[in-house]
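Yeah, one chain of the complex is gone here, protein chain that is, but the others are all in their spots.
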Amino acid sequence: MMQTLEPILAEHPFLKGLDAQYLKLLVGCASNVRFNAGQFVFREGEEANEFYMIRQGKVALEILGAERGPITIQTVGEGDILGWSWLIPPYRWRFNARALELTRAIALDGKCLRTKSEEDRNFGYELLKRFSSIIVERLEATRLQLLDVYRVHS
Amino acid sequence: MGQFIPLGDKLVLESQDLQRLFDVLKERGYRILGPTVRDRAIVYDELGSVADLPAGWTDDQNGGSYRIRRRSDEALFAYASSPHSWKKFLLEPQTTVWQAERSGSGFQVDQGRAQLHKSALIGVRSCDLHAIEIQDRVFITADQVDPSYKSRRENLFIVAVNCGQAGGTCFCSSMKTGPKASSAFDLALTEVIETNRHYFLVEIGSALGEQAFSEVPSREARADEKDAADNVVAECARRMGRVMDTAEIKELLYRNYNNPRWDDVASRCLTCGNCTMVCPTCFCTTVEDFTDLSGKHAERRRRMDVCFTMDFSYIHGGSIRSTARARYRQWITHKLATWIDQFGVSGCVGCGRCITWCPVGIDITEETRAIRESELSHPAVIPPRRNA
Partner (left out) sequence: MRTDAMLTHLYRVERVQDETYDTFTLELASRDHSEERPFAPGQFNMLYVFGVGEVPISISSDLAKPRTLAHTVRAVGNVTKAIRALGRGGELGLRGPFGTSWPVEEAKGSDVVIVAGGIGIAPLRPALYHVLSERKEYGKVVLLYGARTPADLLYQREMEQWRGRSDLQVDITVDRALRWWRGNVGVVTTLIPKAVFDPTSTVAMVCGPEVMMRFTVAELQKRGLEDDKIYISMERNMKCGFGFCGHCQFGPFFVCKDGPVFRYDRVREWLGKGDI
């Protein structure tokens, strides 16, 4: 018997405290995905149609166009959220994301979520609240990265 | 110097017999260090005789201003602070700590022989006595001792002088460091000049002082002479040039690190460091390593340093205190506040030198007052703490 995604979603830290009815809305947009080591989750420039709740594994975010090939600027793993470009027009990925090892995740359909959020603004707000805190955390961490604190000062 | 025994003996020394004291000290192997006139200032240097003292000179001091002026009498100690302080003899401005010679793949270090310095300091005012004691707390501690400082300190003979005249920038009364010398001295003199008399009331402060003074002609002081001396000092205490409110000054400065007054001072401060050089308690030094051209001989030297330089707080990447604001604030908060946590007493003895010798006349008492007053009139100036 196929296990529904509902219990799996419910236990992911990102959705902690989400009302049961909203969880059901999410399940309607969710699917199980898996990436092998080396496989691209998404590429820069492609349409951003989903975000991922990582259940297991590790994904590297890369920027292209730097010296000596792509540079990895972040990795995300178990319990992390990957991708927010589906939230904001033009809905295109700005980085590559590549699985470093076997990675299992729940993919959530962006169009589906955007539609449901417009219909039920409260649902949309619950999603945005959670995404905001992720974005803020990422921004703070990125700022610290930007300071390049370990470099040699001249 | 000897142990402080407030023996309380009060004797009278006629001014013409002061030379005998100098002679006794020289006989006992002390070099005499004291005030003398040079370069239009009263400085501290080695003295040959009483004739080298600044007889008949006084000084006029104010913010950024110092002049010496002739008096109508021959008073020997009728001036306030000197641009020098006694730290120049106890904590040498520059010294070689050790030398090293290359040998094989390495080198040999030679500390040199410790030299004995017996010095008699003539004319140490109460503020400066306190300053010496404060520097003792820095350099003679339970964990670390500066051997050269300690040796000089132990071989000191102190002839203190009770001030009869407060300087224009003095505020020892506020700091409770004078004008009367109360802490460890060997002898303390109060100069009394009357119409046809010029004498010193001498207070014996230690066994060492007593021994030395026993060879100098003197007699027990009469009641009227003691009164005269007391009046001289009392008069001085009433005429301080400046006042410093020291009530909870540490807490005041600790909570005002972001007071806009610092920007105001920073716009005036040249970060020249004069204040640190004339301050009798400033003790910061730096260590420098030198080598000669041959590369065979190296030396480590220690010299006095100034916290107003960009170098002072430099670590890789830059100076921690890169602005004049930060550096002035460091100096004043160290002197008046963090010093208390470090050494148990204030670092300021109210001598007023920093006020006199600041080229733009920044006044430590005025800055403190401004900060204190800013809290009274504009509590909103200190923003309430918000959790980020």
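Labels A and B are assigned to the chains in the order they are written; within every chain, residues are numbered from 1.
Note that contacts are C-beta pairs under 8 Å (C-beta built on N, C-alpha and C of every residue); 3 or more make two chains touch, one makes a residue touch a chain.
All figures in this text were calculated on a predicted structure; none of them were measured in a lab.
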Of B:Ala51, B:Leu270 or B:Ile320, the residue touching the omitted chain is B:Ile320
From B:Ser72, B:Ser105 or B:Thr195, residue that would touch the chain that is not displayed = B:Ser105
State which residues belonging to subunit A touch the missing partner chain.
-> 58, 60-62, 68-75, 77-79, 100-101, 140-141, 144-145, 147-153
Spell out, residue by residue, where the missing chain touches subunit B.
-> 97-98, 100, 102, 105-109, 111, 138-139, 141-147, 257-258, 283-287, 289-291, 295, 298, 300, 302, 305, 307, 312-316, 320-323, 326, 329-330, 334, 337-338, 341-342
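Assume only the chains that are shown with their structure count from here on.
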Taking each chain's centre as the mean of its CA atoms, how far is subunit A from subunit B in angstrom?
-> 67
As the complex stands, subunit B meets subunit A at residues 316-318
Which bits of subunit A are touching subunit B when the two form their complex?
-> 152-153
